[in-house]
Every structure is written in structure tokens, then in C-alpha cells.
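Incomplete set of chains, arranged as in the complex.
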């Protein structure tokens, strides 16, 4: 553990299901590439909720919001209409004001990986979008899992 | 002219081009039905801009924003990837706090109509989303066209 990365060992993988609807696909018959970022944000939101945090409450109480700072995503094979996807998320770094997530989008019923991403979000002030420290209560919750 | 509908005669048709990209289509190979509402809002925004109004400025100066209250839309034939659409807009009613637009989505190079809609927007306060009078400067601009 360090100040820059006090990541707990054995952090569990958080899974969240996403169904592919027509809205998610494009004329190539596959999920449009930007939409995987929506799926991954849903998964991050639900992970926070699972830990006991509602983002509208965090915003009101702490004037804090998470803004995406960096995305590195590889597209491996195309997901299709009606697929039931499984978004698997874990965390690879907890910084002073950032959290780095690792996401994999998989088919629920198999080991196929459609895409995998490394996404760094920064905790920023709602006033000025300047970085602020990740709230202690979130750090505690991540360590308490 | 009446208080409820002081629509100027001979209101021109405002045309705005929209190119169909992959983001707009779905796995049936056609424009996804909700996305025509995006195209029509772009056209309304550009019409206001053409009249001299920037919506961020209206919001700041007058604490007013236009919220969609009613949409009645008929889908006649599907638009396809790469089509260059022409969004034709006119106004069928100017109420105390509402504007009613008539939109047609056509192929730029022909008379085909992909869909046609009747959309009523209400001028609301940014504070409480309650209806407020359509600003006089917008009424004047519509009459001055």
C-alpha cells in the first residue's frame, strides 16, 4: 500500500448485466463502438451503488463528481443485437484524486471477450471541475469489501 | 392574429442539412427511430440561431429554456446510412408560452419524406421548469422574418 496506490488486495470483480437493444447497434449489425463506454459507466455506477453510494447524493453532500480522464479500449470482436452482455469491472489503482477501473465486456454465457478497457476517472469539484481527494468514505468502502 | 396564436403569415420554411452517420443507424440498417428527434432539435436550434438567438445566452439572460411538451411523429420510410437529409421546419402556432413546429425529414436530392412531426415546445423557467411567456424578442424576430 502506498499513498499513490492504496489498492486493497483481493478486490473482487463486480459483474453487471447489459442487454443489447436496437438503440445500441449500428448499420453494420453490431454494437456501435462508443456505446461500450456507456455500458462501462453503468457498471461503475452500479458498483458504487453496491458499495452504498448514490452519485446524486455524493454530488449534493460533497460537491464531488467523477469525470473520465483517460480511456484505453481494445475492441476484440463485435457484440450483436439481443446479446446479454456481462460487464466485469475491477480496480487497478486508487490515487489521491483518481480511480482506475479495468473493464471487460463478455458474453454472459461464454468466455468470449468483446472488448476490454482501462478507464481512469478523476474526482472533481462540481464548482470548478478541479481535482479533489477521493472521499474517505469511498476509500473505506473499497477496503471493506 | 390572436393572443393564443399570433403566427405571422408567410412564415418561411427553414432548411437544415443532416448527414446520417453510423451513430444514427441501427442493426436493421436504418436510422433508429428516436434519432430523428435529435435531428429535429438541431434544426430548431439552428433556426433560433439564424434568427439571432443563442440558447445559452437566452438561458443566462432570461432564465428561459425550451422544453419539449408534445411530439406527434409519423415514420413513412426509413432513411439509410450516408443519406444527406434535409430537415424542413416551419411553425404552426405561437402561443403565450409555447411554439409549435412542423418538421419534415426529406432526402436532399428528392421529394421523399422519411418522417413528419408536429412538436410543441414550452418556454419554461430554468428555476422551476414552470411555463413562462415566450420572450418578446423571439416573437418580434419571428414576425420580422
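As written, the chains take the letters A and B, and residue 1 is the first residue of each chain.
Rule of thumb we're sticking to: a residue touches a chain if its C-beta (ideal position, glycine included) is under 8 Å from a C-beta of that chain, and two chains touch if they have at least 3 such contacts.
Owing to the predicted nature of the structure, the values given are computational and were not obtained by experimental measurement.
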Please report the number of identical subunits in the complete assembly described by this file, where 2 are shown. 4
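The criterion applied here is as follows: only the chains that are shown with their structure count from here on.
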Spell out the part of chain B that touches chain A in their complex, as residue ranges. 22-23, 25-30, 32, 34, 80-81
